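Here the complex is missing a single protein chain, while all its other protein chains stay put.
Our next item is chain A:
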Amino acid sequence: MIELSNVSKTYGSGESAVHALKDINLHVPKGTIHGVIGLSGAGKSTLIRCVNLLERPTQGSVTVDGQEMMRLNRSALNQARHRIGMIFQHFNLLTTRNVFDNVALPLELMGEKRSAIQNRVLPLLEMVGLADKAKQYPAQLSGGQKQRVAIARALASKPNVLLCDEATSALDPQTTGSILELLRDINRQLGITILLITHEMEVVKSICHRVSLISNGKLVEDAEVGEFFTAPTTTLGREFLNDFLQLTPPKELIERLSDTSGEDTHPVVRLTFSGDAVSTPLISRLARECNVDVSILQAKVESIQDRTLGLMIAELLGSETQTQEAMAYLQSHQLNVEVLGHVQRTV
């Protein structure tokens, strides 16, 4: 449904050129929800704006619903944009129009008759749960309600694609949840393809099917959400995951960690396991088969879509050979083992 091929965007030229996007390839199949996650300044906003050409790529091609966007003239582009809804972090509702008239705006722009507008707007307000607020002005609404109005407005022209630009970043966690639920319903009921950008793993986890990680204008990772949450392949991906799971070692432990190992140190490891490994009693086997003791410092089990993800920070107690063996054992059982450092033996 959305296809970006070799898309690059450069601002300025020569020495002062800023490469906002570098050779982006992205494919979002019809009916799916695709998330692009990245830190601020990574190029997310530019990327999503390249889809409806609010930003024109310097290179590459953008295809939406079979249409080569870059080849369209002005009026054809406007026609194509009627089929691509967009919502924003700060809602961008017109302050001088009430809720009804805000949702009616795209229809007015398309030259629809007043009666047709009436017939279209009311069911949309019904759908987003704001039928009773039709005559209110945006200033009288909460953030979540404003975003619902914006969603209704984006859907007014019956788009095939919905672009969400940090749509929940200005909302509190509860409201975020309800907006995400609404987006998921829209995706399921209307079959609308959704491309969203965000810096929140929560958003990706709760509604996306696939996720891309963007860093410095490049897509560095592209995976099914379950896969991304269990085995990110890049350092940045792991950082996002650890931040999200809040699985960082306690502060006093970090202070005691050193990079070098020796005869009188223990390794501290972060274990990530998914799939069958979650249900296997690996720790007790480890103790039996490798003869090491495991001191668990932190652990949690997360369920991400249809997958289960286990995480643990543990200290492996034993001789250096034993702990090496233990780590090899864990790795052979599809566990991701990351040595965080070494601590002095206390006994």
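The rule is simple: contacts are C-beta pairs under 8 Å (C-beta built on N, C-alpha and C of every residue); 3 or more make two chains touch, one makes a residue touch a chain; residues count from 1.
Rule of thumb we're sticking to: contacts and distances are computed from a predicted model.
For the chain of the complex excluded from view, the name given in UniProt is "ABC transporter permease" [choices: "CxxC motif-containing protein", "Dynamin family protein", "ABC transporter permease" or "Peptidoglycan glycosyltransferase MrdB"].
When the whole complex is considered, the residue among A:Ala20, A:Ala80 or A:Ala231 that touches the unshown chain is A:Ala80. Contact with the chain not shown here comes from a single listed residue; of A:Ser40, A:Asn73, A:Thr95 or A:Thr321, that residue is A:Thr95. Taking the complete complex into account, A:Pro106 is the one of A:Pro57, A:Pro106 or A:Gly217 that touches the chain left out. The residue touching the chain not shown here, chosen from A:Thr46, A:Ser157, A:Ser206 or A:Thr272, is A:Ser157. Residues 52, 54, 74-75, 77-82, 84-86, 88, 90, 92, 94-97, 105-106, 108-110, 137-139, 153, 157, 163 are the ones on chain A that touch the missing chain.
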